[in-house]
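With one protein chain removed, the remaining protein chains of the complex are shown where they sit.
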Amino acid sequence: MKPLETKLRAVRDSGRKALVPYFMAGLTPDWTQHVEAAVHAGADAVEIGIPFSDPMMDGVVIQEAALTSLARGTNLDSICADLAKISVDVPLITMTYFNIFHHYGLERSIGKLTESGIEGAIVPDLSLEESGPWHEISNSYDLANIFLVAPSTNTERAKLLAQASEGFCYASARMAVTGKSSDEGDAAQVVAGIRAGSDIPTYVGIGITTPKQAKDASKIGDGVIVGSALVQLLIDGAGPGKIEEFITSFRLAID
Amino acid sequence: MKPLETKLRAVRDSGRKALVPYFMAGLTPDWTQHVEAAVHAGADAVEIGIPFSDPMMDGVVIQEAALTSLARGTNLDSICADLAKISVDVPLITMTYFNIFHHYGLERSIGKLTESGIEGAIVPDLSLEESGPWHEISNSYDLANIFLVAPSTNTERAKLLAQASEGFCYASARMAVTGKSSDEGDAAQVVAGIRAGSDIPTYVGIGITTPKQAKDASKIGDGVIVGSALVQLLIDGAGPGKIEEFITSFRLAID
Amino acid sequence: MTDAKTFMQAPDERGRFGEFGGRFVPEALMPACLELEIAFKDAWSDPAFIEEYNTVLRQFAGRPTPVTPLLRLSEKLGINVYAKREDLAHTGSHKINNVVGQTLLTKRMGKTRVIAETGAGQHGVATATAAARLGLECTVYMGEVDTVRQSLNVFRMELLGATVVPVTSGSKTLKDAVNEAMREWVTCVSDTHYCLGSVMGPHPFPWMVREMQSIIGHESSRQLIELGVATPDFVVACVGGGSNAAGIFSGFANTSARLIGVEAAGGAAVKNGSPGVLHGMRSMLIQSEFGQIEEAHSISAGLDYPGIGPEHAYLADAGRAEYYPIGDEVVLDALQLLSELEGIIPALETAHAVAWITREAGKTIPKGSSVLLNLSGRGDKDVAQVRSLLRGE
Partner (left out) sequence: MTDAKTFMQAPDERGRFGEFGGRFVPEALMPACLELEIAFKDAWSDPAFIEEYNTVLRQFAGRPTPVTPLLRLSEKLGINVYAKREDLAHTGSHKINNVVGQTLLTKRMGKTRVIAETGAGQHGVATATAAARLGLECTVYMGEVDTVRQSLNVFRMELLGATVVPVTSGSKTLKDAVNEAMREWVTCVSDTHYCLGSVMGPHPFPWMVREMQSIIGHESSRQLIELGVATPDFVVACVGGGSNAAGIFSGFANTSARLIGVEAAGGAAVKNGSPGVLHGMRSMLIQSEFGQIEEAHSISAGLDYPGIGPEHAYLADAGRAEYYPIGDEVVLDALQLLSELEGIIPALETAHAVAWITREAGKTIPKGSSVLLNLSGRGDKDVAQVRSLLRGE
């Protein structure tokens, strides 16, 4: 079992619902302080987005954040350098698209990420079928790989994805890309599918933008992932105080 | 022999080259006075154009004149009424397109024209082959039919056209529609073709705009026809004085 | 058919179809018309020429064009509509059939240049196209008003190496472009062929152009049989000068099919016209009390002609074909209907025929009838105009 999973199982075992906020690396010069603020307010792990020009799985908010970060001249090297500055006691997980690593080199990417304190990776366009080489190398670096399971995933496939996931399994609450949503979602069905395959911690994400939605989702899964709502706040210029306030409101809702 | 031809043969027999100016009927309210002025200055016959919307054989000057006349509300009836006002001792010959007569009725047209003092007709789009019915009726009204012979007409056909012509035969000096021209033309060849078929008076027209051109043409044929140059003068507002002057200059050139 | 006459044969030796047709041109052009008649007859009975013509149509112009069963339109109307797809021919309409033939004939006659008239530009583009292929010089006369309205087609002709001459006489539209082309032909007839764009003008043009378009009818008749339709109940085509109609009618003139020509209401020469002589032919024309030719008015430039080909005047007179007017107001609806139901944006001209079918289904056209529509051209040339009209610009 990779370190990330050990830690996240521990959170669950403690009876606590995990709260995982998403930050876009390099969105602002002081982005690492935002991460720290979130952890201070009760995040159990943090997703670190690495910006990509063509974020196929992301809605307008994260698209905009990625372009803003890129326009600031960020890249994998600069982001890893920034990561080294973050001092928190919860695991950091990266999320980005496969081409970033493919182009940088798989082993070189994984080496660099883990060296910078990253313990897990979500690569939404790296399908289970294509993940072999990446998985192999990440095993030797103890980097956990997290797969998404979608409402469209059938039970057999959900089982495979759950079993392949490390750290946690990402239950996509709805057929949508990241962003706001108002519908109920299909989290219960997706989580049930994952649990039929594995007892890995299962976090619900995609479209969770309010404490109320987080509360509902946390009743279904073992944790919730909050992305676009937080990124929107940052785009609007939120500082550490505002972030703590935002995270706290989610923390209170799911506890 | 129709009266027109008798008269025009007499002109030739007198050793005089015939001068035939063209007027657009109805171009101005006082157009009939222009005709009289021309005769006063020495015209041997006058061509009276009846305006048609689609004058296929005419260049820009006569096109414009036709539209101006039509815009004044002229028609075959009004033109025939005007014709009755003309008091000259030379023959009047009409020139227009076949549809005017076709629509008005062939017999009705010919009756009306001859009643108004018209002795001959040039209908450039009424080909020899299509002229049968028109010819038949015009015979009973003593209206002479004048055909054009063009540089493209072969000798055999030129002979037929010469023989079918009454009054005079129209030698087209060049492959062109009415209007200005600067080239030498093919009048000699055309006139020779006509003369091979008939001893009918042969007048040269199409593109004769200067006294010099008229002089050259009159050496080839038995007379000359002057259209666009005169019509241009009228479009520009010439009155009887200017017309007499113009005709006189041609008269002097060919005498 | 009222008797056992056979229709759509060659005209008589004077170029007449019944009382219509003939050759009313200035003497300067008569030799060229006579020469053309001889050259056409000679070529058209020469297997080598026919073979070349058919080869160019096949290899270059994209023939045969298909017949498409219009399933969704048929279902909506309760009749069976089949479309002969001239929109798929090179340059986007049936016009190419005629110009391929006439340019080959031009070469055969030893001429090196063609002139043509054009309204919106379809025939001009087609002529420029066929001329380019053979390296013939090409000049196209186009009403000045049309050169402005259809400036892209002017550019298209220029790209193809043609010279476009704006015609400033008369109403500055198609009728005047024909006059001007005739006038110019007078000056250059020795080395230049006048490539007329429809079944109009002096003999032999109406006959020759019909023959060169008859491939539409012959293909259709064979293709309908393959689709299980021995003889369609109706054959419907729009009529400007009437070349696409004549072409498709040719395949069915001596069958039981009802032949329907659809004219623009503002240029309905059969319904609102009377016999007259224009552009070298005796036919039905819209004209004033005193025989002045009136301007046609239509939403579609290709139907904006005050006359109709003489053979159509004859077919109407003989009761063999029927001609109906369609007003501008229903044409856009028809264009939209065909686009939405069948994925084919027709030319505005063609949309007149579609509008007639749509309006008459269940009325003149009994339910269950089979109807062959000549889809004479594609609407790409018209989309900018249609957009303006629909947006009320």
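Chains here go by letter, A, B and C, matching the order in which they are written, and residues are numbered from 1 within each.
The rule we apply is simple: contacts are C-beta pairs under 8 Å (C-beta built on N, C-alpha and C of every residue); 3 or more make two chains touch, one makes a residue touch a chain.
Quick caveat: nothing in here was measured; it's all calculated off a predicted structure.
S.K.: Could you tell me which displayed chains border the chain that was left out of the figure?
M.R.: A, C
S.K.: Among A:Gln63, A:Thr114, A:Asn145 or A:Thr202, which one is in touch with the chain left out?
M.R.: Selected residue, touching the omitted chain: A:Gln63.
S.K.: Which one touches the absent chain: A:Thr114, A:Thr153, A:Thr202 or A:Ser228?
M.R.: Result: among the candidates, A:Thr153 touches the missing chain.
S.K.: Consider the whole complex, including the chain that is not shown, and state which of A:Glu107, A:Asp125 or A:Asp142 touches that chain.
M.R.: Considering the complete complex, A:Asp125 is the one touching the chain left out.
S.K.: Taking the full complex into account, find the residue in A:Ala41, A:Ala65 or A:Ile100 that is in contact with the omitted chain.
M.R.: In the full complex, the listed residue that touches the missing chain is A:Ile100.
S.K.: By the contact criterion defined above, which parts of subunit C meet the unshown chain? Give residue numbers in ascending order.
M.R.: 58-60, 62, 65-69, 72, 85, 87-90, 92, 128-133, 135, 152, 155-156, 159-161, 335-336, 339-345, 380, 383-384, 386-387
S.K.: Please identify, in ascending order, the residues of subunit A that touch the omitted chain?
M.R.: Residues 52-60, 63, 67, 70, 75-77, 97-104, 124-130, 147-154, 157, 161, 172, 175-177 of subunit A touch the chain absent from view.
Please note the rule applied: only the chains that are shown with their structure count from here on.
S.K.: Taking the touch definition from the header, please name the shape of the chain graph: line, ring, star, complete or other.
M.R.: other
S.K.: So what's the Cα centroid distance for subunit A and subunit C, whole Å?
M.R.: 67
S.K.: In angstrom, rounded to a whole number, how far apart do the mean CA points of subunit B and subunit C lie?
M.R.: 37
S.K.: Express in whole angstrom the distance between the two chain centres, defined as the mean CA positions of subunit A and subunit B.
M.R.: Those two chain centres are 97 Å apart.
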